[in-house]
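I have a structure here, written as structure tokens, and I will follow up with some questions on it.
Excluded from the complex is one protein chain; the other protein chains are retained at their positions.
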Amino acid sequence: MSFMDTLRTRWQEYRKPGYYDEFDYAWTMTIDLDRCTGCGACVTACQAENNIPLVGETELARGREMQWIRIERYWEGEYPNVKLNFIPMLCQHCDAAPCETVCPVSATYHNQDGLNAQVYNRCIGTRSCAVYCPYEVRYFNYYDHEWPSPLDQQLNPDVSVREKGVMEKCTFCIQRIRQAKDTAKDDGRRRVLDGEVQPACVQTCATEAMVFGDRNDPQSQVSQSMNDPRAYHVLEEVNTAPSVVYLKKVEANVST
Amino acid sequence: MSQREIAYSEVNDDIVRSLVVTGRNYYITLAVSILVTFACFFGPWFYQIQYGIGAAGMNHPTVWGTYLASFIFWIGLSHSGTLLSAVLHLTNSEWRKAMYRSAEAMTLFSVMVAATMVMVHVGRPWFVHWAVPYPNQMEMWPNFRSPLMFDVMAITTYMTGSIIFIYMGTIPDFAAVRDRTTGWRHHMYVLLSLGWRGTDTEWHRLHWAYTFLAVLIVPLAVSVHSIVSWDFALSIVPALHQTIFAPYFVVGAIYSGTAGIVTVMFVLRKYMKFEHLITKLHFDNLGKLLLVMSLLWTYINAVELFTGWYSESSEEYEALGFRLFGFYGPLYWEMILFCAVAPLLLISKRFRTSFVPMLILSIAINIGMYTERFLIVATSLPRQYLPDAWGMYYPSLVEILIMIGSFGMFTTLFLIFVKIFPSVSLYEVKETLPEPQPKLRTQSESGAS
Amino acid sequence: MAINALGLFDAPSSALEAAGELKGAGFEAPEIISPIPIHGVEKVLGKKKNIIKRFTFFGALFGGIGGFALAAGTAVLYVHVTGGRPVIAIPPFLIITYELTILCGILATVAGFFLSSRLPAMRDRVYAPEAAVDKFAVTVECEDSEQFRRAHEILQNAGAEEIRELGGSE
Partner (left out) sequence: MSGIDRRDFLKLAGAGGAGAGAGFMIRESIKHPVEHLVPYPSPPEEFSPGIATWYNTVCTMCSAGCGITVRTREGRAKKIEGNPAHPVSEGRLCAHGQAGLQVLYNPDRLTGPMARTAGSEDLAPITWAAGISQLATRIREIQSSGQGNSVCFLSEGVGGHLGVLQKNFMEQLGSTRYHQYDFAYPHTLYSAIQNLFGESQLPYYDLANADYVLSFGADYLSTWISPVQHSLGFGRSRHGASGTRGQFVQIEPRMSVSGASADQWIAANPGTEGILALGIANYIVNEIGYEGADRQEWVGSLAPYALNTVSENTGVSASVISHLAESLATAQSGLAIGGGSAGNNTNGVDTLVAVNALNYLVGNLGNEGGLVFNPSPVIGEEVSGAQATYSDMLELAEAARDGQIQVLIINQTNPVFNLPEVAQFREAIEQIPLVVSLSSFIDETSALATLILPSHTYLESWGDTFPKPGVGFSVGAISQPVVSPLFNTRATGDIILGLAKEIGLSEAFPWSDMEEYLKQGWQEIYARGNAGNDSGDFEAFWTDVVRAGIWGENVRGSDSTGLAEGVIGTIGVALPSFSGSSDDYPYVLHPFVSDTLEDGSAANLPWMQELPDPLTSIVYGSWVELNPSTANNLNLEEGDVVEIQSPHGIVTAPVFIYPAIMPGVIGMPIGQGHTDYGRYASGRGTNPIQILSPQLEQETGDLAWAATRVSITATGRRVNIVKTGGLARELGREIVQKVDAEEHTTPIAGLSSIPVKVVQS
């Protein structure tokens, strides 16, 4: 191949949008809204796994909550025909993530697993990613958080403790994914098995509303779950191609 | 106009006097503004560096606050100076010449203050150099797809361009002042004037270099504020994600910049005793420009609201509704009053040529424009797609102090400027005066005839 | 050892006249030092070549190519996907290109200005401080005192208020 040909091939390669299709894994989560009871176990599990700081009442009053996964609640109707719908909201790991393009220092990007990764050490704290995120799932460290001793002994050594001025968000428990990949490699396997890795929220969910896995594998539980006709994306109209798929809540016909 | 005939030497005298003779008022003002800068800007900022951005009132989801509003405000204020100067230079407007120097200085210092606001805004300002493309060990380069990176490039270019533009135009003046000063000032001006003599070749080169710079700077200035607007418009935040944003910001910038020039002109005229250099003509012309800008601005605002209403989407409705009638609703109507209604007074020529009313209006316009920037941030971000994530944002004391301090910093820089740079262009003012006629020859000829 | 003659005039027209006469008398490159640019210099002293525009053009061209190369090159050096965009994403990179075009254009213009006007000057040159206020000076380099005398005469006839003899710059 001549130099020009090489150049042309490379050019075409680099001009191909969204080549995350070719990633090693495409980690995906489905959340069945028909099962979610809004209990909040996922929230606490996430806090425990990912060293999410305690914010305190005064800071919460100033609107500085810090929960990588949160339960949103939406009321419908008025008393007595009133309904409450829960929806867990976490980083959607969008394939066309608005947050990634806006970071001037590439502190957030798409990694080879199709995850939306956040590099804490690289972050300079412009907070523009949080503005660009339509799901509002990016959280900022407004100051150095403290773990009064001995609460600090609980901190997970696999996850870094973020300093002030750094943006953070759900990672799909990337430390667990890393570990599973290492185990697979040690066992001489090419790929992580389905169900071998689960983020803390999925693991703890008592109604089994959440399923996590690789959608590249058509046999995986999550692919099956995505096959459900109830599958949809939240805020589909903003076209972010999320990796979190929700299954529609089922509304029973209650004739009263 | 009612401009009195003045001689060339008088111009030199005036300017050199403004540089060398310094009254007590100047020192008091300078001391006050330095004090304000340190007490309100640097003090709180260092506290914020120590504590974290939490010292400001930002929260989830309103992660941007007054710092960014101030940033846009100062960038906007910078727009009239260099841009106006360049445009008027290219169109050979005579009336530009007495005012463009200070207008450009305003540009320069507002860009500087804006750049500082970026430092104040980011969470880890000590790593802000990572946003600059330079070869490094980590082989990490900034993300050139980011609108914020466009900002970095555009503002750097604009700042460089503005510094060069103002400096190039001042070289002959430095030379003129060089010859009239002594001591450390003389040495400083020797350096600053670069050995300028004023030969015909130098004038010729300067003219062309200056013209090319002007040609380059006009599209640059327009691009800078368009790019700043894309920080917002490229997001998908309701009420920010609007195609009208680039012209909206450019028009707003020129609008507030022009108003800023009026304010600065008034102050210079009054306190530097430039009554004969800065005249009603300038205020009249600036007033006309302000009126045009105000109408444009009002139109674009109407378009913005119309787009939101026409979209029929709950997101746009709620965000615009919150801006108009929410907690910060009164500020919105204040902005409309100051920026859309009050400027209609400019239709009257009597108003345009009265100094004090023009000063009041120009300050009001800039208050309104600051409000606009504040509202862009503070009323859009709290009302986004997921209602359960809605929140409210109230500026904290630190933020308000830093906002006040940024004005102090601007004033300080400007006060230092007027003592170093001739704040009115010597040679261009001279150009506007009638050319000196040869006296001796005339006498001898008349005697002969 | 050259001598410079410098005549001070109080009006640009006189200075122009004097310069024209000097040029007509065979003096090489008489210069006018003035507080303001004088209109019509070209007619008297001939049209000057303007090389700044080339600087500006090539500077901008360099900036344009370099800007795109910077954006695309660094993206290719360290490939990571953001937002599902191509590695070489044309629209955003065009903005970088645009800004760097202007930046390099400006810098090249300044460089062109300095080079072509021989600034900053490192040594003393012929100069009259009054020419920065309201006088117009005409200077010419004379090879010997004879030439200086002739120049003096021409300047005198043109109506110079004062004529100075200044040391050569060589």
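Think of it as A, B and C in the order they're written, each chain with its own count starting at 1.
Methods note: contacts are C-beta pairs under 8 Å (C-beta built on N, C-alpha and C of every residue); 3 or more make two chains touch, one makes a residue touch a chain.
Predicted, not measured: the structure shown is a model, and the values here were computed from it.
Although one chain is omitted from the display, it touches the following shown chains in the full assembly: A, B.
Here the missing chain is touched by one residue of B:Y26, B:W95 or B:F127, and it is B:F127.
Note on the undisplayed chain: of the listed residues A:V55, A:V119 or A:A180, the one touching it is A:V55. Within subunit A, the residues in touch with the undisplayed chain are 21, 26, 32-41, 43-45, 47-49, 54-57, 60-61, 65, 67, 70-76, 78-80, 82-87, 143-157, 161, 163-164, 190-191, 200, 203-209, 215-218, 223-235, 245-246, 248-256. Even with one chain removed from view, subunit B keeps its contact list with that chain: residues 38-39, 42-47, 49-52, 54, 124-127, 314-315, 318, 385-391.
What we mean here is this: only the chains that are shown with their structure count from here on.
Two chain pairs, A-C and A-B, are weighed by contacting C-beta pairs, with A-B ahead. Between subunit B and subunit C the centroid-to-centroid distance comes to 29 Å (mean Cα coordinates, whole Å).
The geometric centre of subunit A is 61 Å away from that of subunit C, both derived from CA atoms. Distance from the subunit A centre to the subunit B centre is 43 Å, each centre being the mean of its Cα atoms. Looking at subunit A, residues 98, 101, 103, 106 sit in touch with two or more other chains. For subunit B, the set of residues that touch two or more other chains comprises 140-143, 145-147, 149. The residues of subunit B lying in touch with subunit C in their complex are 7-9, 12, 133, 139-147, 149-150, 153-154, 156-157, 160-161, 164, 168, 171-172, 175-176, 178-179, 194-209, 212-213, 216-217, 219-220, 223, 227, 426-428, 430-431, 435-441. Against subunit A, the residues of subunit B that register as touching in their complex are 51-55, 57-64, 121-125, 127-128, 130-131, 140-143, 145-149, 151-152, 231, 234-237, 381, 384-389, 391-393. Those residues of subunit A whose C-beta lies close enough to touch subunit C in the complex are 10-11, 13-20, 95-101, 103, 106, 108-111, 241.
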